[in-house]
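The complex appears here minus one protein chain, its other protein chains still in place.
Letters are used for the chains, namely A, B and C, taken in the order the chains are written, and counting of residues starts over at 1 for each.
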């Protein structure tokens, strides 16, 4: 059984483990106030071309999302995101637990547009009873999205513009950022994030680290007292250097980008295999997550040797599933999978799938 | 400069790193649903002599405290602890952030008594306006306390009795539990915790792990849906096996106890050195934290080669400080410190400290 | 200018004012522990045929909703309601501010069905990642709905059944309950509410009182400590008797029902007028709120002498608006309005409105 169900089934990249082992017996200050964290912060600032950016290391994604959102919003304010947004769908109400509504915008693709955001905010303020409604005051997006898609630089710039216009911050969840940066069609680079977002984070957990997310705060006012918020949300790791050492390793010598590219390359092979075998894709993802639509027989056949997630039941014995590669995905495993896809679809596939007409584009 | 300022200045015990490295490329399910976590859970249950205990692995202490407390209390209820309790003093209001008051009981020593708890609860219910006051509904203690002291089995049993009588749970924070178990005078063992507490946790972060706290829930009703709470508080580590592997390593072959004993042994040498040199101790701690009271000259002298924490300014040029040892403290460093204490006190110490009369007992 | 924009534009029913004036100089205990509140509680229990019901008097609807929901749910749990539900749409995120997600079910009509609730709950529990999603644990409905419609006894019984089956409570917001009870087609009476709901409340503010909502808790376990919750949410009125006196007045001699019937009668005259004049209705409401769809010219004409709310902009110069009557609506004002509707539609109305085809049924 080979696991493609998510991008956190393996441990950490060997270089990271090496670095942890090598520095293990050193004594350092706790809570991220050590030299490793300082170095990592500097390297990340450099990578973003923004020296004065504030970087904080947190343990996980839900923690990063909750801490940032709670630190930005006032009690009557809400965060706006796609209905598929991780904070809306898969964080056990962590944002609501800090007192805030998550306003969701309809989105087939997992992306939201500047026009949607503008309409949402204008709609709020033009409502004569707006004081009876939570005030949209932060935009949350992911790169790549939950659906594996990418915002283009133009789209991100438009979101930035509406945020400027409405005076609300833009927050980008980069839990899988490495797999965006590693995608062939990506045109949003580190420096773009630093100049277009108010806050964003660089995911380590899913891209080679044991754990860890580097939260980058691009505005001084939003950074003020942020460490209190981290502590309050249980995110101030006592042995904080473990985070610094990991991010230093990921960002010196370009390891982070390399890991991203490798995972995407394998994902593209899987995507091609499904396509060639006649399978539709729920989303045309250029990143490490692939969403083929399988009939029951093919699904059952593939389940024999691979684990993957059921994403969405569709009408007519169709199921959209998710295969995720990661920095650790083995070439040989993908070879085998590609063969098995071919074989399964040849035997069990439908030649002219009647059901492909009504898919979201 | 050698660091004695806290017990999390080094990395992880080598056996833990070895285990992480050895298992690194294996694929497992995420979120603590892997075989390593299962094994670790079983070993801990075994160590506690309580097969049906529920064990959950969280990343850090503040997270563990907040998640447990928020999962137990209803909105109008409060947790009761010593005024020195970690949740009251050093967690940035994390408990309050989940909506609950922390009711503090006065405590010179850092311990609270069954009589104090009874009085607090009886006082609440006998107040005709009790509906206007947060309802005490959970007791929080630490073993060892923030002050390095230990509850005896008798004291813990009495606390248990008052909790039974009042129908409120008892929660024990064992962030430094290893250093309690490793103390010569300790008479509260793992099985006692499992039978006397409703919830307790076993600290890994400060006792040899990279990070991690094992929350043990001894009552089925309090365990229900606990994983939702972990997720909501950002504590469900994606690569959860890292926690399982660490706790498996700590609890098989008695490593955890061994680490505790070593740290306490070194702490006792430091304690003896201060005592022999004529220094008073703020608390008579049998565990890894020592609280000598130094005059300004001695303090300054020791600061040249050692880092330690200022604990409390006292009248008359006296300062109580804290030296903490850990599983990683080097014998040679303590040798050197012992010598330096002797020397500094010989030169700068006061022979008959006039200020020892009014110390807390 | 006559106001039909909502049902709280006037003061209180004269009998209520009389009762307040008459008892004004008496001395009573505070916080609802007076004889007037006791009497009112008894009368309401009697009216509901449920002696052992717990009745609490709160000041307003948002307060009642928030207090009930926060008292019922654990932190990881969510309340389920129609997307038009007042708690979802018009309470400034009050429920989220207590830490809970509001899960909304799609609803054109403002009503939700037992089938929808079952699907929502089953969907949650059958999701393998359900621990990453807020747990649906309370159903919230309104009678009448925000759209003026009524649940039938059969529908309510079905909702009760699914709640029993799933072991989650059913909470009914009766802010406008009087206008449900006063509707000709209503078949859900006080005793039905008491036997089918776990918690419901009887709205005073909109039905003749100065202010006040009577929260009825039908289960002993949900009532425990409820007064703490009221106090915590700022709802324990110091001079609580003002609430008792008002509800005593409303519920002795059948005043509450009488007020409801009068308002509905006037609303029906307005409805008929719009219908006869050829206007479509957004909802076929049998209660005090009416939702005619007007073209721009008619709307403008009516705005000259009446205030009413814009409910929803529709395509093609159509606007759904809301006219609300109340216990205080004057017969003569409705006479005048009916005439003006007739006149305006005769002049500006469309004979065969092309736009009526695609309305929700």
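Keep this in mind: contacts are C-beta pairs under 8 Å (C-beta built on N, C-alpha and C of every residue); 3 or more make two chains touch, one makes a residue touch a chain.
Remember, it's a predicted structure, so these values are computed and weren't measured experimentally.
Touching the missing chain, out of C:228, C:251, C:291 or C:323, is residue C:228. If you put the hidden chain back, the residue from B:22, B:119, B:132 or B:154 that touches it is B:132. Of B:89, B:115, B:191 or B:347, it is B:89 that touches the chain left out of the display. By the touch rule set out above, chain A reaches the unshown chain at residues 70-71, 74-76, 98-99, 131-132, 134-135, 225, 227-229, 231-232, 236. Think of the hidden chain as still there; on chain C it touches residues 2-3, 5-6, 8-12, 14, 17, 20-21, 23-30, 59-64, 66-67, 91-94, 97-98, 205-206, 210-211, 228-229, 231-239, 241-242, 328.
If you put the missing chain back, the residues of chain B touching it would be 75-76, 78, 89-93, 96-102, 129, 131-134.
Just so it is clear, only the chains that are shown with their structure count from here on.
Relative to chain C, the chain whose mean Cα position lies farthest away is B. The chain occupying the central position, as judged from C-alpha centroids, is A. With each centre defined as the average position of its C-alpha atoms, the distance from chain A to chain C rounds to 42 Å.
Separation between the centroids of chain B and chain C, computed from CA atoms only, is 51 Å.
Rounded to whole angstrom units, the spacing between the C-alpha centres of chain A and chain B is 35.
In chain B, the residues touching two or more other chains are 98, 228-229, 231-232, 236.
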